[in-house]
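Missing here: one protein chain of the complex. Every other protein chain is in place.
Up next, subunit A:
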Amino acid sequence: MNNASQYGDLATQLLTESRRSTATNTLLKYNDVLVRAIIREQRDLEARIEAALARSAENPADAPEPGKDPYMSTILLYQTAIFRNKRCLLAYHHHRIEFLKDLYWSVGGALPLLLALPPGGTHANAGAQAGGAGAAGAAPQDVRSKLSPHEVDFLRSYAASLLTLRTEAFSSDAGGAVGLTEDIDLLAPISHPPKDLQVHVRVVRDCGVVHTELGAIDFKRGHRFLVRRSDIEHLIVQGYLEEL
């Protein structure tokens, strides 16, 4: 540990990263190095507290009067640093999972798509980029490479939990099985209420044959269609189609 720096400096760096991520709306790479460094600092602090406690126990005579142990202030200082570091660590991780959840919802819950997405930017142009890059564009800069393994696990479990919620939602005592899933697509966007039934779309990426109200449509790149919004809304969200 660099002696010139103070306890808590590293944690401040970590928080600055979170702030930067919010300000630019980009997902930064999981800072494993910094997290580890702070955890080392925590161990170091804990060792110092124990040493101080041991010294205090060895030399009870140092206290000028009861309750005025000279080591107490040292211990308090270390303790404060420990609490602060711990909160910063948790805040950093919390901020990241909130960001990931937002991403998850913004791509309509398509987890494999999310992991392959280039980080930052909206899903619409993300889809366009992916389409432009073609099959060969196995970009090393996808979201997955920015995550820690635990975060990938978290997203998987989160998706699983939501799936359970969607299958059993509102079927408990609402008068018979209501089966929310078939009627309401929870993952559809909620930023703008639908104004028209039909929507003009341009196909950005091939997505094969999709069954719609008008029958099966083969969505090939570059084609344009007028289709019922609710049939293909998820494809717009996932960046296969583009609204015109």
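Here is the rule we go by: a contact is a pair of C-beta atoms (placed from the backbone, for glycine too) under 8 Å apart; a residue touches a chain by one contact, two chains touch by 3 or more; residues count from 1.
Everything below uses one rule, namely that contacts and distances are computed from a predicted model.
Trainee: The complex lacks one chain in this depiction; which UniProt name from "DNA replication complex GINS protein SLD5", "ER membrane protein complex subunit 3", "Centromere protein O" or "Ribosomal RNA-processing protein 42" does that chain carry?
Mentor: Going by UniProt, the chain not displayed is called "DNA replication complex GINS protein SLD5".
Trainee: Just to verify: which one of A:Ile97, A:Ala116 or A:Val210 makes contact with the chain not shown?
Mentor: A:Ile97
Trainee: Looking at the full complex, which residue from A:Ser56, A:Thr74 or A:Ser148 touches the chain that isn't shown here?
Mentor: Result: among the candidates, A:Ser148 touches the missing chain.
Trainee: Pick out the residues on subunit A that sit against the missing chain.
Mentor: Counting only subunit A, the missing chain is touched by 35, 39, 42-43, 46, 82-83, 86-87, 89-90, 93-94, 97, 101, 148, 150-151, 153-154, 157-158, 161-162, 164-165, 168-176, 178, 180, 183-186, 188, 190, 193-194, 196-197, 229-230.
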